[in-house]
Each structure stands twice: as structure tokens, then as C-alpha cells.
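Mind looking over this structure? Questions follow.
Just one protein chain is left out here, and the rest sit where they should.
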Amino acid sequence: MIEKKKGDINQRSKLDLDQKKIESARKLANKIALKTQNVIEQYTTTSIERSVCRLLGIDGVDNYNVPLPNLVVDQVQRANKLEKGVALFIGNAMLSEQDSPQRIAGSISRGEIDITSLNFNDIDSIKRILINKSKERLNLIEKKSSQRQELLKKYGEKSGPYIYVIVATGNIYEDITQAKAAARQGADIIAVIRSTAQSLLDYVPYGATTEGFGGTFATQENFRLMRNALDEVSEELGRYIRLTNYCSGLCMPEIATMGALERLDVMLNDALYGILFRDINMKRTLIDQYFSRMINAYAGVIINTGEDNYLTTADAYENAHTVLASQFINEQFAFLTGLKEEQMGLGHAYEMDPSIENGFLYELAQAQMSREIFPKAPLKYMPPTKFKTGNIFKAHIQDALFNMITIITDQKIHLLGMLTEAIHTPFLSDRALSIENAKYIFRNLKNLGDEISFKKNGIIQKRAKEVLDKAYKLLEEVYSLGLFDTIERGIFAGISRNINGGKGIEGVIKKDVSYYNPFIDLMQKKLFRGDK
Amino acid sequence: MIEKKKGDINQRSKLDLDQKKIESARKLANKIALKTQNVIEQYTTTSIERSVCRLLGIDGVDNYNVPLPNLVVDQVQRANKLEKGVALFIGNAMLSEQDSPQRIAGSISRGEIDITSLNFNDIDSIKRILINKSKERLNLIEKKSSQRQELLKKYGEKSGPYIYVIVATGNIYEDITQAKAAARQGADIIAVIRSTAQSLLDYVPYGATTEGFGGTFATQENFRLMRNALDEVSEELGRYIRLTNYCSGLCMPEIATMGALERLDVMLNDALYGILFRDINMKRTLIDQYFSRMINAYAGVIINTGEDNYLTTADAYENAHTVLASQFINEQFAFLTGLKEEQMGLGHAYEMDPSIENGFLYELAQAQMSREIFPKAPLKYMPPTKFKTGNIFKAHIQDALFNMITIITDQKIHLLGMLTEAIHTPFLSDRALSIENAKYIFRNLKNLGDEISFKKNGIIQKRAKEVLDKAYKLLEEVYSLGLFDTIERGIFAGISRNINGGKGIEGVIKKDVSYYNPFIDLMQKKLFRGDK
Amino acid sequence: MTQNLKPQDREDPEKKLDLTKLKPYGDSMNDGKVQVSFTLPVKISLKAIEAAKYLAVKMGLRDPLVAHSQDLDNGFSFFIIYGELKHNIDYTNINVSAIDLEIMSLKEINNFIKKKFKRKLIVIGASTGTDAHTVGIDAIMNIKGYAGHYGLEGYEMIKAYNLGAQVSNEEFVKKAIEENADILLVSQTVTEKNIHVQNLTHLVDLLEAENIREGIILICGGARISNNLAKELGFDAGFGSGTSPEMVATFFVKEMDRRLNS
Partner (left out) sequence: MTQNLKPQDREDPEKKLDLTKLKPYGDSMNDGKVQVSFTLPVKISLKAIEAAKYLAVKMGLRDPLVAHSQDLDNGFSFFIIYGELKHNIDYTNINVSAIDLEIMSLKEINNFIKKKFKRKLIVIGASTGTDAHTVGIDAIMNIKGYAGHYGLEGYEMIKAYNLGAQVSNEEFVKKAIEENADILLVSQTVTEKNIHVQNLTHLVDLLEAENIREGIILICGGARISNNLAKELGFDAGFGSGTSPEMVATFFVKEMDRRLNS
């Protein structure tokens, strides 16, 4: 656990928060994370093993469009040997066949080889060949990461909030049109929303896709096409446009891998989302989350956590503290994988019922509090959604208030609200109007945050204190219950899930002592010790 | 001149303004007003005399639709005797004919009598009969005023800003439909906008009217119809709905009279508007303004001054100080007529170019400054207009920012902006959306003003100081030039007018020593000495 | 001088409300004022503005005013238009297959069920297909309900099963058969590319294939569902935004009564 030094808080606290309480909360969260981490490290999952395949260079699909990583892992799982990890079998085959992982996978797909029934070579040779291959592949990822750094150096970093918009036409080519237009209009981050329920697919679709509902499939080719398009438009605008996708659901670590390879910049990555809103088994996704965060950390990707989602089913006024508590826990989980604070886009949302008197003050308190408690994190702030109606005029004002909070409290990743939120995924013009709204507010209120301070013990300060207190109590509860029990009790988002229920549990495998995954070691060394 | 006591400023100054400078500015403004007042009191105008007729009870039109007050005054003016005031001739005729002013006017309209060629009765008897009649008529006005007080007592006064909207269909019956709807939606004040260029008519139209352009004619019958309708809806809602009209242009004091008689609650009353934007002769309208403000004062009407208009032709950032200087002057002119601070709806406006960085901060500074300098005045705050375009979505946001300033700085008379400002006079739905916008912001940010304070010497405080300094300098200049010269030099709104140019100069008449106007005396006694 | 005008002038037939020729209203009766906005996939230019105006004319706007035009990107322009609609409709002739029942209270509904059916009604609800939105169906079914109204789980005389979200039509039908359901409640929120129409139609097909459609009261709901649409798709009723549990329950108990007792 990394402790915050006083100096870290570069902004003088406007909320007069109890710094000791913050420190204790952080310590509690750290203990909660460690407790869970003990369980996590005992397991692997089918999706982690598939991403090991991908990391080793296996890609493509068979004639039935089944991805090769699935075929490889299936073979090992069918032989009941996944507890050792797929890597050992691939490494062994590489030695035996003197071939590449990709070509071995091709043989598997054609039914020409069973890698679980090959004679085992010397374990050290297997590990050596795997480590070499892994280093070579991790180098690719590092190159992508340096490329990002170079581009950022070339164009310069933007000060102030990043304007984040989504595209969701279902067709990657149409998405590109929309994304480029949005960038020209002023967007800094483009998120390609996934087709509904992709998170429930236990494989990643392949190739460029043009049919999706409420979003476009996340595929490696789609990632590549969009990143290219955004590189073009970045060049045109002299501004680096970031790309985002969803790294959640049953294929979490695979998507992290694809994103690392295709230079995605931001990834929505949160186990809780899948557990609560997709009924994915909690162990499965927490285990997956650990490995995927490590990949994100390694690739220099900013993660976005999903606390905002809680408030779509629970009341924002009553349950604000669950958001803060979850941010504390997510921060610790992230630290454990080697993520830096600068990569932690912890989530929160403007979801207060607009009919509440002084609602804006409570939102201001919450946002300012997140800012002060996580001063270095590029917080990801979600717009009003739940209380949007078909009244597009009112919705536009709701977004204006949200834009204000961001500029007053200096949020970093600012997901724009849309005036048509309650109607459809954004039209080209909706996005343009929203960007205009945000740019107008950001410019017009630019320095308001520096100019104002809050009344001692006023509504705003009191609210922040109250939320912090309640979050602290909740963390105590979570610590005593453990995270799994806490979720079972429906404490987050008012939704309860069973530890052995939900989708994907069949993909959770207890590791054997012989389990081997070359990437964990290599990445951890780099992330924690700075090894090259 | 009434000096502000420290205690008057019930809100602690957030701007740290130089209180001495404010006091000196007030003194200067007082001297400017007194200097002008000397000129004003030497003159009467055709419109003042026509309002004396109306005050004495003369109303109606002849067969050619010419109002009787015009016929009466014309007769006296044609005989070159208006310098004595119309009252003496009417009083004399009342004695000679033993008839009422209204019936005498009827005779004039039928060419049956020339009141300027009657034998003159004893001057004391004339004045006595005039004073009696005047008291009787002023009683009517007082009754209206008490009626307002009773209704306000019955329904209770609203705390927070009054939501003020306009209706402008051209048809009084359609206006009533719109006004009632607006009241039900949440409006507190209804202003019936006048048909374009009514301010240039040298008479007041008569009766209920259904044809107007960009507004509805101000007639006494229209006033009555609308006041009745609003009384109905006030009863229905249990909330007193105020009625506003324009008391400016060539018939300023007549409209003040009509408003007093029909219980209007608020009157737009500003000589500068006519001078600058209607090219009305400055002497004419300043003289008219004096008498009309006295009537408004007497009738308990809140006046709205027109400083906001300056910023429609001059730049709001550069010329903010002209607004403040004018507010100081208007305050002193108002005091001179007996108006109380609580009746002074001094004007200002949110008219900063939306593309200016930190524009919101400057608007905030200006509004807070007006509030602190005129703490008891129900300031009238005008919405963005000039920088509105046909982009109704952006316009709606511009209005939201404006609504925020009002709730943060506690403005009282809040004229709602419309999203269609650049397109047409408001539709029923435009008004509903604007009211929704304002109510949402007012509720959501209710106590924000109490919660925040401004950085010492920050952008906001500096801006307010700068504007006050410049206003002070301008007042010095105006004082040395005199108000008439100042206007000739185009210092307000960037528009220059000649002292002897413009419309209506032919209606300015130097008073004879024998000039007599019973109402001035009676009203002043009441207003300054509290006589019954 | 202005003419005097009397209230009678309001009787001008052009300015009177005529329900057989109902028109939009801006600030005067029958002025027909409407607002329109859209994007055209062409670069902004005077020609593009003219094109927008012509399209507005095709929509029936007289004298359209392009109040705003905005470049969205090379090749896309946005327009905001105001104009007077020449179309009108005969309001007296509009046929709403609206569920126009007197809504009963929780208590009345329970009593009605007791009296008429003498047993608990079995209700199964879900958000079907890939739809993960549960808030709508929860609002109708969960005991804590919505905006202060208890959901069906809180009704003594109703046995309610809320299957949650992402329930396949097959599972849903299976459960209906298992529990011998009287009423099925389906929630659909995602409607992009008419995915809900496909999904709802598929459910009706399945129920018909299983020969149980007749015996069941089949209801759908969601923010973009209307009763008309529901009926077109073969449902007994459809409920949109703002539906309360009482509204739905009133409908199905009355409908059940109609079927059984008439």
C-alpha cells in the first residue's frame, strides 16, 4: 500500500476533511484487498489462459469462427490439465514441434495435434523458451506504450478535463466517421461502446464487424482500425486522441491483451460491473481483473473503474458512501497489480435526483471529495443518465451542471452526457451539441474553482464529512465480512449475488503447485522493481 | 439623498468593495441628478398634461379614435396656453359648467366648448375644486395599492427570485391564455410587451386590442383585462402574480397613470431607453420621467430601469461601468420623486460574449457588486440576448448560466431568457422550458450563494473593483459635463443624441409662473411627508 | 389610430380551436408552429441550407426558417428549423387503444382477485433476451416498488416471480409452463435497430408453438413501448414510461375477469 504524503495534496483542502480518517480508510481498504488477493492468487481462469495464448501470439479463428485461443484452452481443459496453466503445454509443444505458438494453435484447430498428450520436455527448457517468447511479445507491448509517450510528447498533453465521448453505431466504419467528427469537434477520448451483452460471450469475436446493437463488437481488428483512424485525426489536429474500450465481462484479460497490443489508452475495467449488472460469477471476474489490471499497468493504460454504475440502481444521495468505499478498495486492488496512481481513473457519477433541493451542492461535495482523496488519479466522472428523460432541453441543462462540477473540481476524464440519453445512443449532432456545451462551460468558468472556497461547516463541507464517515464505517463492515460476503449481502448497488452463482464459474480453476504463467513474473518484475 | 448605513448591507461583502468609494459615487450621482432636476422642474410636456387629464378622470376616444386627453391638451396647446398647465382650464371649466372633467372633455371632442376661452373664475376656487377632485382620484390609486398589499398579505410574499416572463402575441386575449399558462408553470411576473414602436406614438391607443407586432398595445382596457385574468389565476394558485408593462416612450406619464389606476405592479420606466434606442428628445423624456416616477412611487409600483439595454449595443466587458454609473444616477432620480429603495428595480444584464474565457466570473462579479451596492433594491436582471443565435440548445445553456448567477447572487426580478431569443417572441412551450430551466437551477443550487466566498484579490474581486473605479471616474465626468452633454457625447451605449434633436421636442413646454398641477403637490406631500 | 377590437373578434374561425382540424400551436391558435432539427451528410454551404429548407417543405412546413446551421465536420451539417405546419389532424377521430381503466388500489386489487378468482394469480416477469436493464421490471415487481408504489411482490393475492434480466425467451417460457403462470410480464429497454421487436415477436412465436399463448395474459413494457406497438406484436397490452404496478395489475385482473367471466 502506498501512503499519501501531505505534499501530495497539491490543492489545499477545501472541504476540511479529516486526513487521519482518510489514511485509516486507505489502510482498511488495503487489508480488504489483501484478504481477497489471497483467494485470487490461488486460481486461474479459462480467460486468463486464453490471454496467455494471445500474449504468446496466438490469434485468428477456425472455419467456424471459433477463436484459436479458445480451441487451445479447450483442449487443455478437456484433458483436465488447465490447473497447470496453458503456457507449459504450449512451451512444451514449441520445443517438441520446433514451431511457433500460432502455428501450433493452427494444428490444434485442424485436429492435427493434442498438446496435452505430448511427451514432456525438461521443465527448465520449457520455461526458458516461454520466457524468451514472452519477453519478445512484451517488447511489442512496450513499444506501443513508448509510441504513445512519443506522440504525447510530440503533441503535448492537454491541461484541463479530457472530453470523452462514445460512439456506438454497431458498425466500425460508421464509428470511425463519428469518432473523427467528434475529435474535430473537440473530443479528447473516444470510447467505442460494445454491442450489448458482449460481456457475456466467453470468447472474443474476430475481425472487422459491422453489425452490433447499441454498440460495436470489441475485436482486435476493430481496435486496430479505430486506433489508426484516431492516429490520422490526431496528426491532423495536432492533439493526441485517446481510445477506450470495455475490458470487463467474461473476456476481461483477453481484451486487456488486445488493447495492450493495439495501443488502446483507456480501459473500462471493473469486476463489480460484471458481478452486479451482468451476473458474472464474482470469483471468476475478480481473478480475471487481477491479471487484466496487470496487463493494463504494463501497457501504460489508464483504467476506469465502474463505481458510477452503482448509482444507476441505488440512490445517489443515500448511497454516495458506497462509491467512495469502492474507490478506496479499487485503488488498493490496482496498487497490488502494479498500477500507478496516474493510471487510476476511479469512477464516480453525477446521478442525484434533479428534484432534490441543493442537489448541486451535494454533487459538488462528492466530486471535490474524490478529488482531494485521490489527488493524482485521473478521476473518471460520469454524467447524469438515470434521471434523464425524453425532455432533451432539460437533459442539456442537466449536462451543463455536470460540466460545471467538473471544471470547478478539476476532474480529469469527463464523460460527456448527451441530451438524448433517454432515447438512443448518440447521433452525430447530439455529440456535437454536447461537446459545444462542455467547451462553453469549461471556457466560461475556467478559473471558478480557484476563486471560491466553501463555508466552514456549511452544507458542502458537512456533506463531504458525512459521506467519508459512512464510507469508513462501510469499509469496516466489508473488512469484517470480507468482500465476497459483502457482495452477497447486496451492499453495492442494492444488488446481491451468490459466491457460487452467476456466469462463468465453470471457467474458474484452482491452480496446481506446478501452475506456470510466464507473464505474471515478467510483468511484476518490471512493474514493481522497474526491471527492463 | 438617502445615505446607506453600514447595517443596510445585510450580507457581508464578498467582494471587499471600497465602501467609501461607493458613498462618494452616490454623492456624485446625487449632484448629477439635482443638476438635471433643476432643468426638469422648469418644464412640462404635452404628455404630462395629458396624464393630468387622465388623473382627473378623462378617458375615452372620439369618433376618429383620438383619445380625449389628447383633444383637451391640443385645445390648450393650440391656444398657446399649455405653459399654465391643463389643470387650471379644466378646473375653471368644472366651475363654470358645473360638470365633470370627463363630460367637459366630451364637449370638447364634439366641438361644443373651448375651455381656453371661458371666463376665469377665482383662482383659489379653481384650485380648491381641482384639489378635491384630485384627492378623490388619488384615493382610487391608493385603494388599488392597498388592494395589492392585502393580496400580498393573503397569499404571502415569495422568497427568492421572482420569475418574470413576457407575453407578446399582439392579441390581448391570446396574451391572457399565455399569461395564465405561464403563471401555472411557475411565473411570478407577467410582462405584456408592447407592439413595436408604440413608444413613438404620441397618444395611447384605446380599448382591447388584438393586432400588434412583436407585442400587444398598452391600453388601459388591456391592462384591466390582464390584471383581472392574473387575479383569477393568483386566486387559483394562491400566489400573487404581478403585472408589468412599459412606461417609456412619448406617453410615459400617461401609462404610469393608467398603470396606477389598474394596479399594475411593475413598470419599465427609463428615459435613457427612449433617448438612445428610440431617438426621443432627451429633455422631453427626462421631464416625463420625473412625473411618471412620482406616480409610480405613489401607486407602490416597482420601476425597472433600462441599463441592461446599453449592453445590446455596447460591449458588456468594456462598458460594464456605464451600467453601474447609470444605476447610481437612476437611484438618485428615483429618490427625488419619492420612490423607495424597495421600489427600485435597477437594471443590469448578462450580456458577456460567451466566447470570453472566464466570462461567467465577470458576470458573477458584476451581479454580486450590484447586489452589494444596492442591497435593498429589487434588482432587475436581464438575460443573455445579444449573443443568442438560432442554436436553441446552446441558448438554453446560456440561460442556465444566467439563472445560476441570479440564485448565487440573490437577484430579485429575474427576467427569463428564452431559447428562441434570436428567432421569435416566445412560444407557449419556450416559456415553459425556460421556467423549467430556472426552477431547476434555483432549486438545485438554492444555497450555493451562502456556501461560497471569493478569493481575496482574485479575478472576481478584482473585476468588481475595476468596474467600481471606472464607474466612479465616469460619474465624475458626467458631473462635470452634465447629463445632457454626456448623452450628446455617446457615453451610454455608444449612441449619441442631440439635446434639441429627436422625437417629441415639440411637446416640451416651459412652465409659466402660473403653472399649476395639483397632483405634484399632493403626491409629494404624501411621498415625502407621509401625509394622508 | 388603432382600431377598437371587441372580444367578438376572437370568433374569427381561423383563430378558433377546431378539433377536427387540430394544428400545432406556437403562440396563436392554428399558427401551426413546429421546430425541427436534423443533420445532412453534406458540407455546410448555402446550398446545404437550401436543401434543409426544401426537406422541411416536404415535411409540410410553410415558410420554413433555417434558424441555425452548423458545421459538424467536413461533410456533415446540422440545422434547426422553425416553420408553420400545413398538416392538421382530426382529433375527434383518433383511436387510442389506450388502457383506459379506472386504476384500482393495491387493496382493491387484492379484494378483486379474492372475490373473482378465489386464488392467487401467478405472475412471472423478466427482462428478456440480451437486455440487462432490470430497473423497469423491478419497478413493477419488487416489493420496494417505484416512486412509493409497492411492486407486485407486495400483493397478498399475487404470487410473483421476477427472473431478472438477460433471460432467454426459451427459459422464460419454460418457467411459465413450470409455474403454470397466469400472467407474463416482459420488459424491454434496448430498442436499437428494433432488437426489441425481434425479441418480443420471437416470444409470441414460442408461446404459440407451445400452445399456451391463449391461456396467458401477455404484457410487455419499457420506455419505448406503447400499447399500440404491443398489440401489433401480438401482446395483450403494452405499458410505457411512468407505469405503476397498480396500472398493470388493474389491467390484468380486469382482463382475466373478462376472459373468465364473460
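What to note about this one:
Here the chain labels run A, B and C in written order, and each chain numbers its own residues starting at 1.
Going forward, contacts are C-beta pairs under 8 Å (C-beta built on N, C-alpha and C of every residue); 3 or more make two chains touch, one makes a residue touch a chain.
Just so it is clear, the structure is predicted and the values come from calculations on it, not from any experiment.
For the chain that does not appear, the touching partners among the shown chains are A, B, C.
Note that of C:Leu85, C:Leu206, C:Cys220 or C:Met256, the residue touching the chain absent from this view is C:Leu85.
Only one of the listed residues, B:Ile241, B:Met352, B:Leu428 or B:Ile487, touches the absent chain: B:Leu428. Of the candidate positions A:Ile32, A:Ile241 or A:Ala422, contact with the unshown chain belongs to A:Ala422. Mapped onto chain B, the interface with the missing chain covers residues 170, 180-181, 184-185, 196-197, 200, 213-214, 277-279, 312-313, 389-390, 422, 424-425, 427-429, 432.
Summarising the interface, chain A meets the missing chain with residues 61, 64-66, 168-169, 171, 173-174, 178, 203, 205-211, 217, 389-393, 420, 422-429.
Annotation for chain C: contacts to the undisplayed chain at residues 17, 19, 22, 24-26, 29, 33-42, 46-47, 50-51, 54-55, 58-60, 65, 76, 85, 87-89, 91, 94-96, 98, 100, 224, 227-228.
The rule is short, and it goes like this: only the chains that are shown with their structure count from here on.
Relative to the C-alpha centre of chain C, the farthest chain centre belongs to B. Computed centre separation for the pair chain A/chain C is 36 angstrom, with centres defined by C-alpha atoms. If you average the Cα atoms of chain A and of chain B, the two centres end up 60 Å apart. Counting partners per residue, chain C has 70 as the residues that reach two or more other chains.
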